[in-house]
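Quick one: the structure is below, and I'll ask about it shortly.
For this view, one protein chain was removed and the others were kept in their places.
Think of it as A and B in the order they're written, each chain with its own count starting at 1.
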Amino acid sequence: MAVTTDWQKSAYIAGQAADARVNVELETEGMTLNLGPQHPATHGTLRIVVRLDGEQVVWAEPICGYMHRGYEKLCEVRTYPQVTTLINRIDWLGHFANEVPFILAAEQLMGIEAPPRAQWIRTIFFEMARIANVSLFLGDMGIQLGAITPVFYAFRDREYVLNLMEAATGGRFHPNFDRLGGLKEDLPRGWVDECHGVMARVISFCQEMEDLLMGNEIFQTRTRGIGVIPAAVGLEYGLSGANIRASGVDWDLRRDEDSPLAWKHCDWKVWTHPDGDSYARYWVRLQETREAAKIITQLLDGLPSGSIQAKVPRIIKVPAGEAWCHTENPLGEMGYYVVSKGGRGPFRVKIRSASFNNISIVPWLLRGVYVPDVITILASLYFILGDIDR
Amino acid sequence: MPLMLGVDFGAYWATTLLKVVVVLGLIPAGAIILGYVFLLKMMSHMQSRLGPMEAGPHGSLQLVADGLKFIQKEDIFPERSDRFVFAAAPIVVLMSTFLLYIVIPAGPRLIIEDLDTGIFFALAVSSLSVLGILMAGWASANKYSLIGALRAAGQLIAYELPLVLAVVGVVIQAGTMSLQGIVMAQADGEIFGVGLIGNPFIFTQFIGFALFLIAAQAELTQAPFDMPVAESELVAGYMTEYTGFRFLFFFMGEFGTAFAFSAIGATLFLGGWYVPGVEGTLADVLGPLVLGAKIMLVAFFIFWFRFSYPRLREDQLQAFAWKLLIPLSLLNIAATGVLKVVF
Partner (left out) sequence: MLEVLRRELGGGILGSEITGSDLCVRVDRTMWRRLAELCRDELDMDYFCFLSGIDWMVNPAMSGEKVWEPEGGGVVMEGDEAEPEPAAGIQTGAAGGDTRFQVFARLYSTTEKRGLTLKADLDETDPRVESWVGVYRGADWHEREAWEMYGFDFDGHPRLRHMYLPGEFEGHPLRKDFPLLSREVKPWPGLVDVEPMPGEEAEVDDSVAAAGAGADS
């Protein structure tokens, strides 16, 4: 990608000569192209200004903020349950996963712990959010590269997961289900059995994607070696989640962080890949989706009974202090730094969203790549605009 | 029809007029059939969805409705576009499509004009569409369109060669460039002495068939070669700024050319309108139907690849053409020539 072969150089020169023959009034130093903010390739309103030299990118810069909603300011004037409603919408595809670190941070400040059943169900929903989020990625990467069929399969199988979420929480995209001290309600009857069926379906979907897209030679040609991120650079920029695991860093907050959620109660594996290219990122996410389905199946089998919410006072006042809680969200590492002054709402919430850091590497990464590869790289980094812009 | 059976109805102009009307009717019909069956219904079913179901029974009149919709839209010119070129570009593309239909035989006497250089003429005029695409991209005054047009120029020119060379193998084997002659050669031929189904060239020219399909895919700018119209990058490539009936022209051009290429492929490799055992007037009647069925078969492959594969990047695409397809096609020609002489 950044290394141009002799063939590519001569092709470029030939292209330039052809340009000169046609009476083109572009500046010869290059053409500045705006990808977005309205563009099919960007997941939302991200604008990337690229300066092109023929078809190669000389300089690129993402301009975000088209969707900035001022979350951190808004959180300061809301009570804790209201903040939960808001933060669902940061990463709108991995809905439940946004609430969890915030609730855990607040519980840490309050010194209460949710009952085991609530923790297990929280983990189940968390992993379902991961499946909902990443299965869209699996199809979406296909469509960014031109394969128009896998995305429909992805949407079809995702529907089952969203229906389950709706049955339990009432919301397909924004469940708003986590409460300080536990969950809002218990699971409906028959949900566990249906969930087993859906997880089997998800696993077969992952197999389908693996055969259809990952085995495809054209897909491999388009993604192997494109957008290589060395692990050290990625860590410096704060890349997290599947992006950095695809560069070989064995780091997963579900395993490495001592969190009250139920991951330690099941048997699962952290997937890494040594190359740091786009194919590796796709591969890691595919394996993670399968793994998430397996985790859910194990958790469903061992679900403890009991109450769903701990005893919390009617009007919740969180004692003064500061707490940081981060989790392995579908997009990466998401964390909340909650500063409380003993009131009914937080004093300051710093939302550390994964995509913000994931995209900060884009200027460094896009130098010297071709325009189609820009799309491939953006698709493989997988960001959600709400996560970048908060 | 009676005109072409040799009865001279009178003025040359009458026959020409009839031929023109047939061609002009055939293009939209062909485009609509292909578009509906493959683009809307087959693609939808492959993607586990239903596709259009509202307009007409099972959505069959959807494209007619789309056509009417396009015609009644406002004719918009981008502000800084070159008006004449902008208007002329879709006409150039459509023109090359129309010219293709002149040489395609649908029966022993159902051909608009049986040129001696039939296939050569067809390939030559199909290259005219490159000019139209470049005009469209340049005149749109839009950077995305320009990128699309430049990519298209490179791609279409690169893939002309495998297309032509694949056909050369067929021409060597048939001994004539006239499409009617090629059909006859397949009809009269025999496979190892068995003359039952004639000798469709697909058996001996299977490499040629594969090359032809791939090159046709590229000529039609379908995936995996749809860089010029890369939907997720360039929003519609060189066609971005076109709306209304001009877009309809491009659309018809695309599907009309797909129909024409499928027809040429069916004629060259599958035997065209020939049905074993049918002669004379019956062949005139059955011929178009048989050709239609073979067209559907070839088009099925073309569109199946379109939905299933991601797209190749431009330089990979060029590498594929120049480094793989052209040497392979040259090999094919050499082998055909040798075998023709030997056998």
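Throughout what follows, a contact is a pair of C-beta atoms (placed from the backbone, for glycine too) under 8 Å apart; a residue touches a chain by one contact, two chains touch by 3 or more.
Please read these numbers as outputs of a predicted model, since none were measured by experiment.
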Can you list the shown chains that the hidden chain touches?
-> A
Given the contact definition stated above, which residue among A:64, A:202 or A:331 touches the chain not shown here?
-> A:64
Touch with the omitted chain, as defined above, among A:78, A:156, A:196 or A:265 | A:78
Of A:276, A:345 or A:386, which sits in contact with the chain we cannot see?
-> A:345
Determine and list the chain A residues touching the chain excluded from the picture.
-> 64-65, 68, 70, 72-74, 76-79, 81-82, 85-86, 108, 176, 179, 181, 184, 232-233, 235-238, 240, 249, 251, 256-258, 309, 311-316, 320-324, 326, 333, 335, 337, 339, 341-348, 350, 352, 356-357, 360-361, 364, 389
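The rule we apply is simple: only the chains that are shown with their structure count from here on.
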Spell out the part of chain A that touches chain B in their complex, as residue ranges.
-> 7-8, 11, 15, 18-19, 22, 31, 33, 39-41, 55, 142-149, 152-153, 156, 212-213, 216, 218-219, 221-222, 370-373, 375
Going by the contact rule at the top, pick out the chain B residues touching chain A in the complex.
-> 43, 46-49, 134, 138, 143-144, 147, 150, 153-154, 223-224, 226-227, 230-233, 235, 307-316, 318-319
